[in-house]
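Only one protein chain is missing; all other protein chains are in place.
Moving on to chain A:
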Amino acid sequence: MLTTSLTSTDLLFMLQGAWTTIALTLWSMLLGTFGGVICGLLRATLPRATLPLAWVLDIFRSVPLLIQFVLFNSLKSIVGLDWSAFTVACVVLGVYATAYCTEVVRSGVLAVSPNVRRASRSLGLSYWQDLRYIVMPMATRVAFPGWLNLTLSVMKDTALVMWIGIIELLRSSQTIVTRIQEPLLVLCIAGLIYYFISLVVARLGNQLEKRWQEND
């Protein structure tokens, strides 16, 4: 009853899949944070002029990620780009993360009260200095928990890339399941790995948050 045909090679295969999951998360969050900070700052400083940007980003939040993957993948073939599936996944997840990160950054920037900004300007700081030395540090602290949540949710959403043929954690466990026919055990291990990654990211984030709050 308690014997299993799960070998250490299988476990290694799953860990490789987990590494793909982590790499995907890192790349797409890098892209998403970069895009999100730019779009978020634009949205916060020029709310009227960038309204079309908000509509475009809203599309990415209202269409299932799975469909975005399929659409972009076929668009890639139509246009004739020679990109690997991994790149496609990073780009789609990156744009998806940008859409959410924009809102996070925007609310963070708007949380800095106008009086603080007026005070910094009246002390002689230029517009960019005010943005760099006053708004950014304060907004980062407000926006960080939201950003952390986004990272965790992007990590979970990487599971969907199996549909375009990337072997990440969930796909690798499925491959093993089809061979050894022990779905419950293998899936539980996959779940534990996901849980562990989430836990580590959340713990690290909380520590950072606590360290930042020391001076408040």
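FYI, contacts are C-beta pairs under 8 Å (C-beta built on N, C-alpha and C of every residue); 3 or more make two chains touch, one makes a residue touch a chain; residues count from 1.
We adopt the following convention: contacts and distances are computed from a predicted model.
J.: From the list "Outer membrane protein beta-barrel domain-containing protein", "Polyamine aminopropyltransferase", "ABC transporter permease" or "Response regulator", give the UniProt name belonging to the chain omitted from this structure.
T.: The correct option from "Outer membrane protein beta-barrel domain-containing protein", "Polyamine aminopropyltransferase", "ABC transporter permease" or "Response regulator" is "ABC transporter permease", the UniProt name of the unshown chain.
J.: Considering the complete complex, identify which of A:44, A:88 or A:160 is in touch with the unshown chain.
T.: Answering carefully, the residue with contact to the hidden chain is A:160.
J.: Go through chain A and note every residue touching the omitted chain.
T.: Residues 59, 62-68, 70-71, 73-75, 78-80, 152, 156-160, 162-163, 170, 174, 177, 182-184, 187-188, 190-191, 194-195, 198-199 of chain A touch the chain that is not shown.
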